[in-house]
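My questions will all concern the structure given below.
One protein chain is absent from this view; the other protein chains keep their places.
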Amino acid sequence: MSVVGEKLQRTIFERSAPGRGGGKIPHPPADALDRIPAGALRVTPAALPELAEPEVTRHFVNLSALNYSVDTGFYPLGSCTMKYNPKLNEWAARLPGFANLHPMAPDAVSQGTLQLLWELEEMLAEISGMDAVTLQPAAGAHGELTGILMIRAYHRSRGDLARDEVLVPDSSHGTNPATATMAGFRTVTIPSAPDGGVDIDAFTAALGTKTAAIMITNPSTLGLFERRIGELLEATHAAGALAYMDGANLNAVMGRFRPGEAGFDVMHFNTHKTFSTPHGGGGPGAGPVGVRKVLEPFLPAPRVIREDDGTFRLERLGERPTSIGRMRSFFGSTGVLVRAYAYIRAHGGSGLREVSDDAVLAANYLKARLRDTYTVPFDRPCKHEFVASAADIKHRTGVRTLDIAKRLIDKGYHPPTIYFPLTVEEAMLIEPTETESLETLDAFADAMIEIAHEADTDPELVKSAPHVAPVRRLDEATAARQPNLRWRGMTGAQTPCPD
Amino acid sequence: MPYGLHAADDRARMLETIGIDTVDALYEDIPEGLRAGPLHLDEPEPELLLTARLQALAGRNRVDLASFLGAGAYRHWTPAVVDQMLLRGEWYTAYTPYQPEVSQGTLQSIYEYQSLLAELTGLDVVSASHYDGGAATAEAALMTCRQTKRDRLLVSRAVHPHYRQTLATYAEGAGLEVDDLPLVADGPAAGTTDLAALERLLAETDRPVAGVVAAQPNVLGLLEAMPEIGRLAHAAGALFVAVIEPVSLAVLAPPAEYGADIACGEGQPLGIPLGYGGPYLGIVACTDPLVRQIPGRLVGMTQDLDGKRAFVMTMRAREQDIRRERAASNICTNQALLALAASIYLSAIGPHGLRDVAATGASRATELERALAAAGAPRVHEGPFLNELVVRVPDARAVHARLLDRGVLAGIPTADLMPDEPSLADGLLVCATEVTTSDEIERFAAALAAELAGLAVGGAA
Partner (left out) sequence: MVPGDLRYTSDHEWVRVDGDEAVVGITQFAADQLGDIVFVELPAAGKALDAGVPFGVVESVKAVSDLLAPVTGEVIGSNEALAGAPELVNSDPYGEGWMLRIRLADAAAVEGLLDPAAYEQLVAEG
């Protein structure tokens, strides 16, 4: 039996029939648009589908069944922190007081949301050891851009215009170098050290008067804590540069390591990882950014301000001229932030530390269970995730990491992150999170071991996986060479319906 | 820990398998000087108490007012089926569909979103979505620079000021020049983009323009001469970016028809709650020749090994995780769940329903215009508008504040929204949609009339 539904669905356009649907809202008066000049009006109506509600419901319910999700199974996706999404938080974000508040509503009518946001900033500052936080960025990558633009503004404010380089390790997320480019910097890629960590000496050697910032993920994308991070931060500051921490892996170290206290100048949080706001099939996320005092003047506008009388307000336009400006239309992804707030309150300080401890414990346990079957290239305690490699299996049997990933689908699991980081051959990055039971962890380890065995005894079985999914492997080459990115009647005639 | 599963026994077994005594051993690689002490946060809050806290906070917001606030975020009615579908865990607790075999639901839903927005805009390519209207506008503007290999943008001052501010932030990082296009000061075209100024700025041949950005309807609710703006942009070798509002596209000419190369804007009106600014849905759509420049995810239709139709993220090598520092954008996420909301909304409301939503908003706006004019606050501009308008109110900020005390959220003072437009010093930007009732309009007009009468008395004293 497939771990997801097996029945593919026609598109919403193929379900359409003229004359279906309607009755949702009253018709306007016939002359409603008479005052609009004909030239500005639409001549041909948009070819949107026509469906009655029962069909809409069936379509989207049946489509949803084709998805794997945290609510249906284990998602050991390294660097993504696919933990359980508490239902309370969904309820909270939908409270009319939160959901129906207009982003330009006057401060006087927005006190509840403003208080929540202000408190959340304080909590994130405490967790990270930073002095101030902006909640504006819409995602981790958006937070990175915010942080790097602040660093740019900092150097410029000091008349230091020569710093045009950002140092990034080769194991970093692709967003780091892409962010540096967007902010007008040149990326200098630093190779990793043999132990998988950042090569501190290579970094130190590359630091200089042209370095604006270093960007480090800690724990690293290999799930390892950078043991010499203190030295690197000192060298960075000695060179006049600032240190950015990619906080993607914060779920490993809450209550154990505070980046601001350790000397990082700026970091982003991924609320959809650490604070369990749902991934939503690819978004929305939120990427708050914490900074130390030195960068506080440059935070994006508007900030939330608490007045002496205990009321809250948004900063006014131009109130803080040193700000890098606005990063998006309105204050932030407030609906996501309400969920993060509820999550942090539910756990408290002690609970957050327990979250990290359990996540790290689970990762080390899985690593111990798999180390005799897969190569574990870095044999020291990992944090909340670890890298295993199928390079030996590939050389022995021809079965690649991709095949193992697809075979896991047959066994009822979502595959781990594969071929990342780029620095490990045939990499699998496995992150169990703290919200999986020991039984689940054991069953997953058993499945991984069984697949390695199958690779030896029946490699074709693994190479041709998945066998029990609604579709088999896809023709991605044709998809990219002759992209079909939208429904057209013509396309429909050429491509048969699945049923 | 409320959502953890490990009992003490479980932890003991795991520690034993790992071969250590305490979890502290797993943190010994953090240098001693850098280890954190306990976090100074409140105690864990049981769900019962947390529920009450959240309810109390939400209750401190006032969402019971008769609201005429628009300006880039719109109050609409959403069929109940939208949220019922969104509450399915298979949608909202799924990850990005990197494994297409177990993600056909999300992939097909994104393809359908792309197709629906392609129908609305008339354009060929729609990204899987961006953060919001402001970020989408910034990305659209950057696209024109990459495509034309020019670095100057002309942006109408009637594009939402927050979008212009967001674009300015992005442009600063990218080292681009942004020039404002002024507005016509008076006459029938007052409040719309000054075409003569556009022509003049485009004629500066030593500073070639990559893209011209204008909004339809513009931030003051007025309809722009979009075909003319597009024609002028193209004549100068520039691309034309239209900032759109998706519900209006049910009745207004689609961007493809008036020559837009790129359409961008805010998808919030398509079934997404106001939610104090997010999460929202950034729309970016473009013509086929620009497909290589569009940032963010794209989903395409293809086949599996057996020839079955299926969907997959495609043209992935443009993206940051592969192209790294050479990527067109650092965007990683899309607003998949909000794109899904938009698709469900459009499917449920249908083509006729969407037209009714747009036309009813226009009809309510006519009613609002008449009522406010009768109350002493006439429209400022002469040109055609859809469902938002600026009315002249002396001492608008103070009147706005006092109307709030009367339970009316009287739009937004134009002096707050656009302080750099002297012609808008005394105005309120107000909005009506299909949910605006005649009763609300009457309350607004009556309260305004009372305030204006008070002002007149005060002025005489």
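Every chain is named by a letter (A and B) in the order it is written, and numbering of its residues begins at 1.
Everything below uses one rule, namely that a residue touches a chain if its C-beta (ideal position, glycine included) is under 8 Å from a C-beta of that chain, and two chains touch if they have at least 3 such contacts.
Everything numeric here is computed off the predicted structure, so don't read it as measured data.
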Please pick, from A:Leu63, A:Ala390 or A:Ala480, the residue that touches the omitted chain in the full complex. A:Ala480
Decide which residue listed in B:Leu87, B:Ala317, B:Ala398 or B:Ala456 touches the omitted chain of the complex. B:Ala317
Where chain B meets the chain that is not shown, the residues are 292, 315-318, 322-323, 326
By the contact definition given up top, give the residues of chain A that touch the hidden chain. 419, 476-477, 480-481
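By definition in this document, only the chains that are shown with their structure count from here on.
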Where the CA atoms of chain A average out and where those of chain B average out, how many Å apart are those spots? 20
